[in-house]
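Here is subunit A:
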Amino acid sequence: MSAADVYLEVKGLFKRFRGLTAVKDVSFSIKAGEILGLIGPNGSGKSTVMKSILGVEPPDGGSVRVNGVEVAGWPPHKIAQLGVGMVFQHSRPLHRQTVLENIVLGLLPDKLLDFFPDPAIEARARAIAERVGLGAALDRRPSTLPFADLRRIELAKAIARNPKVVLVDEPFAGLTARETAAFAKLIGEMRDDGRAVLVVDHNVKSVAALVDRIFAMYVGERIAEGTVQEVMQNETVRRVYLGGALETAARPESAFRDAQKPFLEVHNLNVFYGKAQALENVSIHVHQGEFVAIVGLNGAGKTTLFNAISGLAPYVGEIRRQGQSLRGKTAASIARDGIVQSPEGRELFTEMTVRENLDMGGGRLKEKDRVERLEWLFDLFPILKERANQTAGTLSGGEQQMLAIARALMMKPDLLILDEPTLGLAPRIMEQISKALERLRQTTPITVLLGEQNVTFALPHADRVYVLEHARIVWEGDPSRFASEVGERYL
Partner candidate 1 sequence: MTRNKRVTLRAAGMLGASSIAAALAAGSFAWAQDQGPIKIGVIAEAQAVGSSIPLAAQLAADEINANGGVDGRKIEIVSYDNHSSSAESVRAFQRLVNEDHVDVVMASYITEVVLALEPWSARLKTVLVTPAAASDAVTANIAKDYERNKYTFQGYVISSALSQLVCDAAKDMLVDGLKMKTAVIMSEDAAWTTPLDAGYAECLPKIGLNVLDHIRFSPDTTDFTPIFNRIEGERPDVIITGLSHVGLQPTVQWKSQQVPIPMFGVSGQANNSTFWKDTNGAADGVLYQAVSGPDVAVTPKTLPFVEAFQKRFGNALSWCGYTAYDDVYVIADAIHRAGSTDSDKLVAALEKTDYVGTIGRIQFLPQGDPHVHGLKTGAGFITGLLLQWQNGKQINLWPPDLAKGKLTFPPFVKIGAAGN
Partner candidate 2 sequence: MLFWQILIAGFAISSLYALGATGFTLIFGVTGVLNLSHGAIMVAAAVAAWAASESLGVGSYLGAVFGILTGLLLSLATYFLVVGRLQKSRKIREEEKEIFILTATLLWGIMIQEAIAYLYTNNAKTVAPIVEGVVSILGVRTPANEVFTAVVCWLSIGALWYFVNGTRAGKAVLAASMNPRGVTLLGIELSSVYFAAWAIYGVLAGIAGVLLGMFFGVSSYSAGPLTASAFSIVVLGGLGSVYGTLIAAYVVGYLETLTAYLVSPAYRTIPALLLLVVVMYVRPRGLLGRR
């Protein structure tokens, strides 16, 4: 292979956001007719890499060469014109135009004085539509199409300009098995056309069937590169995804007082976001005092599940708290009644001090309780005591996470929902939070529902584990059996 057919070459790419380095010295290249899978858990920086290539987030260092031309720092439209196409995960078609017009858009030249659509363009658009399987839907409006077809439009727009390099962001998110196969085929065809394709996704498995090589990232750095097998065997990768050898301390379900009548019951839950189905017949239950972990990759539906429980997302199905249906209750009243969430986004009051944030949490407590509660929390997270008078916005990511948990705890929750507490945190910080959780579990009767993609973090605390995948619960059981039973599919 001569350098000529290396269509995309990334060398020593750096990207920083205010202090934290999102991408550190990443280098890879893709040849014509090759598909590279860029994988990594959420927050590993893979989407930042993609944005840097596209010019949306100009890199702070390193080089990006498209077909030999240095494009680092160029505006997106220049890079696109040079031959980079992008398949966005979230499709935002023009709602008032037909499918055909939406595809035509992708074919239009970037000219001002182009008032009459060139018939040739329309012909090409039809051809592309046929190819991506939209032939039947040409004259319909996007709003009337199923989710998968909306993704097809994105695909069509991306290849319309006949780009040399195609970036594909989570191609299978929200698709059914059959649709997934179809899309895999379509992406495969891009390779046959001799394009260089970069597929970005969370784990090896989802792209294994599709890619020639895999480049695995974790917290902004390369951790492995090679064929699917090589990467799957790779130690680091296994540790990141499955956790190393963990000792788990699960308590049997029967051990809980309310073994018969669980504290929280979620029954056949279905949630839709527009066309996409975010949860499909999900049923889980949590006992008083139990520590349940829901592991699943980002996009699997954890957050949606929690939001449904907290009354933040409309749903079909039943959610019961000690037998009482939660339907029709406002999010706030659910929280007041003791089902408290420490959300993925942390949702802190950034211009308030740590202390004020905590007081907001303990707003309904009597002065005396509040003080006690504060003392206890400061003891649980000593760093917060030091930072008490600092505004939340100025805290480090880890400290913010601790504050979010502490603020939720101020409400004396019966059930604490922790959504992705380790998101984008350094291992050292995870360690601290992990310790805190363990102490909670040992010293208090608290009930916890933890959502995590980081298995290493989740399993040690869990009494029971659910695996959530593509909007469905695919496995339930004792954490100790996790690696052996679902490890492969999870990797």
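As a selection rule, all candidates are chains of the complex that A comes from, given by their letters.
Here are a few things to note about the model shown:
Quick note on the criterion: contacts are C-beta pairs under 8 Å (C-beta built on N, C-alpha and C of every residue); 3 or more make two chains touch, one makes a residue touch a chain; residues count from 1.
Keep in mind it's a predicted model, so treat the numbers as computed, not measured.
For subunit A, the touching candidate in this complex is 2, chosen from 1 or 2. For subunit A in complex with candidate 2, the touching residues are 310, 312, 330-333, 335-336, 340-341, 343, 345, 347-352, 356, 359-361, 363-364, 407-408, 411.
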